[in-house]
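Just one protein chain is left out here, and the rest sit where they should.
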Amino acid sequence: MDIMRFLPTLLDGAWITVQITVLAILLALFMGFVSGLMRLSGVWAVRAVASVYIEIFRGTSALVQLFWMFFVLPFFGISLDPFTVGWIALGLNVGAYGGEVVRGAIQAVPRGQYEASIALNMSKWLAMRRIIVPQALPAMVPPWGNLFIELLKATALVSLITISDLTFRAKQLNDQTFQTVEIFTLVLFLYLAIALVITGVMRIVERWTGRGLARGGIK
Amino acid sequence: MSEPIVRFENVSKRFGETVVMRDFDLDIAPNEKLAVIGPSGSGKSTLLRLLMTLEQPDGGVIYVKGEPLHHMWKNGRLVSADQKHLRKVRSHISMVFQHFHLFPHMTAIGNVIEGPIHVLGMKRAEAVARAEELLDMVGLADKKGSHPSQLSGGQQQRVAIARALAMQPDVMLFDEVTSALDPELVGEVLNAIRKIGREQDITMILVTHEMGFAKEFADRVIFIEGGRIVEQGPGAQVLSEPRNERTQAFLRAVLG
């Protein structure tokens, strides 16, 4: 079989895919927490900034954002290399969805927990950090896990802005060899493998964040 | 009466259409043990929640140790307090809730040291030592490593009392702290409160339905209805020989 012949090239591409996925996940987490917390702010303007970010990035698609940053930003004098555009665009896109996840989970923490924090004279920030967010984390983990899978799938788009990720290599090999069935099947299974790794890691994170609360559960 | 530690001055509060308090006045003396009784919906919780800054008054001013709580002085005028002022004045007060509101992701002792370490800036070792003392005082020395979900209601409420006390407040608020408990667990919580009243220099305001406890423990009992004080005086008088007929009706209904 020729599969062995393709594998090194495809694995090189998979490595690029993994790098972009990891960088974009970190950015998405950052943006998700920042925008989710901002949407809960008492200050109108802070909420508005977060809402605009979330609505714009959820209202247009990842590929539109990617192309916009790739083709349009240079006209504003901002020239980023394709790799940077790739992970930043995807991270911003998924971060907007993450913002809603974070906000939802935080709002689900019972009111009494805020009131108890005030009775201990905590500042809002301290209450968030020590009391509210730790209790909201377990509920956030599964939806974040789904978002990470969506993000992995979306990394295929970066092949369209000249990054030689897994999908790009597949297309290239296909054009060269016409071994279409073998190449694309192999590629799909490589994506599946990465997705399974993400799912596995999220299972561990789930168990780990749930630990404190799981000792009998929240009443 | 000496300088009051808490003063409600002309306080009014409404929720939408519902007027809960109208021109409410109340002075509370340092170290006083005040019991608040009244029918459901009369505004007892609102009274405590205003003092804990969980609610904003619509009119009037609440003073704690002579300082306005929700307001501050600016150019000789009272304006809405900023966070800094609010937190400074609020540091004199803490509260115990009907439903405990312990932090479920922390152990009993974790709950008690949380405020002292992160709000009062106490050293961890010192906070732990004091927390152990407090848990011992409420009879829970052996439960310090347990999570709230592993404790009975009465035990959880005693941890909550220790947690509030650890903040070294001058005023402690108790909002029906035994109402959510099974009857056989009420005694242990009331005992903890008695002990604090005996051993600490602290002002206590208790909303309660335990009339016997109010009579024996409180220096003064106030009966409120419709957001007004209808009758007040020593427990022996208000609870045993009420003069106002609404108080009489309420006590008949409660005591059966």
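Going in written order, the chains are labelled A and B, and every chain counts its residues from 1.
Heads up, the rule we're going with is that a contact is a pair of C-beta atoms (placed from the backbone, for glycine too) under 8 Å apart; a residue touches a chain by one contact, two chains touch by 3 or more.
Note that contacts and distances are computed from a predicted model.
A.B. asks: If you had to name the missing chain as UniProt does, which of "Isoquinoline 1-oxidoreductase subunit beta", "TusA-related sulfurtransferase", "UDP-glucuronosyltransferase" or "Ectoine/hydroxyectoine ABC transporter permease subunit EhuD" would it be?
C.D. replies: "Ectoine/hydroxyectoine ABC transporter permease subunit EhuD"
A.B. asks: Which listed residue (A:L11, A:A48, A:V72 or A:I204) would be found touching the missing chain in the intact complex?
C.D. replies: The one listed residue touching the chain not shown is A:V72.
A.B. asks: By the contact definition given up top, give the residues of subunit A that touch the hidden chain.
C.D. replies: 55-56, 58-65, 67-68, 71-72, 75-77, 149, 152-157, 159-160, 167, 170-171, 174, 180-181, 184-185, 187-188, 191-192, 195-196
In this section, only the chains that are shown with their structure count from here on.
A.B. asks: Measuring centre to centre with CA averages, how many angstrom lie between subunit A and subunit B?
C.D. replies: 45
A.B. asks: Spell out the part of subunit A that touches subunit B in their complex, as residue ranges.
C.D. replies: 110, 112-113, 115-116, 118-124, 126, 130-131, 134-135, 212-213, 215-219
A.B. asks: Can you list the residues on subunit B that touch subunit A in the complex?
C.D. replies: It is residues 52-54, 83, 87, 90-91, 93-97, 99, 101-106, 114-115, 118-119, 147-150, 163-164, 167 of subunit B that touch subunit A.
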